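The structure that follows is given in the form of structure tokens.
With one protein chain withheld, the remaining protein chains of the complex are depicted in position.
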Amino acid sequence: MFTTPRLIAIALCAALNFAVGAVVYLVKLPIYMESIGTILCAMLIFPDRWAAFVCALIAGLASVAVIGLLVNPFLPWFSLTVLAIALISAFVTATGDGVYRARPPQLLAFVVRVVLFGVLTGVVAAIVSAPVVAYLFGGVTGSGSAFLVAFFLKTGETLMRSVLWSGLTADPIDKVLQVLIAALLFRATPAEFIAMVRGVPAKA
Amino acid sequence: MAQRNVLAGANFSGRSAALRALLQSDALVGKAFLIGPYAEAALSGLTNTVRDEVALYGMQTPNGGNCFAAENFAEMQLRDPQSLSGGEQVMLALHCFSQSAYRTIAVDTAFEQLDPTNRAAALDHLRTCDADIFLIDNRAAPEGFTATPAQPQAREFSIDWAALAALSAPQKAAGISITNLNFNYPGTARIFVNAGIDLEPRHAYRVSGANGAGKTTLFKILVGALAPDTAEMTLGGQTYRPWRDGNRALALATQNPDQQWCGATLREDMTRRRRIATRHGNAERISDERLQSYTRALGNVSLDAHLYELPLAARKRLSWSWPFAGVHPWILLDEPTVGQDRATRESLARHLTLMCEQGYGVLFVTHDDEFAASLPHRVLLVANRAITLR
Partner (left out) sequence: MTPNGAVLFVVILIVAAMLADLPGLVVICAVAAAFAVLETRENAWSALRRAALLVLPLAAFMLAIWVGLIGKSPLEIESGLPGSRTSALLYVATVSLRLFLIVFVLQAVLLCFADESPFSVIRSLRAPLGVKRLLVLTLSLIETLRHAVGRSHMALVASGVITRRLSLRNLGHGWILIQSVWLTAITTVLGRLRDKWPAENTLALLEPALAQQERPMCARDRVWHLVALAAALFVFGRLILGTA
């Protein structure tokens, strides 16, 4: 399962998570963008779904550890969310790899898959994260979504509902963006590298 | 008796593939030191300092051969190998080989990045070391090496120079003047101190100097990718500060072609450049049809081809499409002939001469004296933190 190309892919995808996620966290946007690498890792390894899941999970957890130590101390507590994203990416999102890499591009099929898979990932991530945000951090984790939680709290919602509504508002949008960027990066990746990571002969 | 082999032939004759097959054979796999065309195949990629890079290879029992080192090697010890210039990386790689236990070395066009002095020293070292050598080099065949016959040249990726000449449209480049240029990379010595140049259109300038002198740095300043500490620059008498206001006059083809793309495909790359160029006028020079004609002439490559899946020599040629498209009046070519066979180099020189006659200005960096000799030019020497017109 852990060939050298896959280890390299895991490390690169973890670094991608770190780079984009850290910048977004620091500028306090109400999105996260910390799982692009996780989703991309699953796409790169895809036909072997379990390997795709494990490698995506490691990439996600590695970046969560680094971001947690250096930028966002709350992130390590969302490891379950990382697991959920890796699972969906490996078993659902990555199934669109033929469409993502189609030349010429199949625009409608591409957009439908990105939106569908992004929304699904976002909804699941919001539900899995909500208890952690609500009970461990009281709704505020230092990311821009705190504004949304504060807004819902002010409207009289309970803490759990505020966190859930905040997540269901921001997460689908965030995850659609992340699936889109991951799919575009996957599309741009040279076939030779994908073949190395998948352990198959190269084809265009 | 150690082998001294040159894999001869034109571009796309299968030399690199043959070399790769040789290195993957049972006899050699894992046992040969490779210096490939660019950094990713010259350095190990595992270390952060020159000292550690040498230590990595030197941990083996040395092969007892003589040590090879550049003159300024001692000063480079704490530098990041990936931040060295192309020629410095090749010199470092050769030094690592001389410290290692490898008995075979393969060099794929890497020596073409060396200035004449370093190239001669590198070849001399190889001649005297007790190792099997496999060399791919597009310059004059070195003495003492046996040429392995080439495959018949494949027709794909050939350049249609006649079509390129027909496409090339006249231009009215304005003169460029720089004075009071001061620059250094953070934490390093000054590259330029009160340097200055005057560049006239309709001329080609060879920017020459030792490896690491600052030639590529000068190019980066001219296109605005680096901001000098101080500089007064004019274009046609008007103040021109590309590092502040953006580049609108110079088209750059980098030494490593993969360091200049703006997209994954040619279409993405050209579309993005064109969108920017449209703001500065020149819309008629950058129509889809015209750009497609250029890429066809430079290798018959579809605009939708994935750039990074093409052979390196083909990517190098395609990296000339934007400069040749004539959108910008000044053309900067950094080591354009690395990895290109003799026929291509000669034709490139002729085409650049034509572009100068049509009103463009050309700056080029090359260690290829043969190529430079076939292109009428003036010499800009970058040395001792200054730029001198010879």
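We call the chains A and B, going by the order they appear; numbering starts again at 1 in every chain.
The definition used in the following text is that a contact is a pair of C-beta atoms (placed from the backbone, for glycine too) under 8 Å apart; a residue touches a chain by one contact, two chains touch by 3 or more.
Not measured: the values here are computed from a predicted model.
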| item | value |
| --- | --- |
| Which displayed chains the unshown chain touches | A, B |
| Residue in contact with the excluded chain [from B:Met233, B:Ala277 or B:Ile331] | B:Ala277 |
| In subunit A, positions touching the absent partner | 4-5, 7-8, 11-12, 15-16, 19-20, 26, 28, 69-71, 73, 135, 137-140, 142, 146-147, 150, 153-154, 159, 181, 184-185, 188-190, 192-193, 196 |
| Absent chain, residues of subunit B that touch it | 20, 23-24, 28-34, 36, 38-49, 51-52, 55-57, 59-60, 78, 80, 82-83, 102, 106, 220, 223-227, 243-244, 246-248, 252, 254, 258-264, 272-273, 276-277, 308, 322 |
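One rule holds for everything that comes next: only the chains that are shown with their structure count from here on.
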| item | value |
| --- | --- |
| Distance from the mean Cα position of subunit B to that of subunit A, given in whole angstrom | 38 |
| Of subunit A, residues touching subunit B in the complex | 103-104, 187-188, 190-192, 204 |
| Partner subunit A, residues of subunit B touching it in the complex | 263-264, 304, 306, 308-309 |
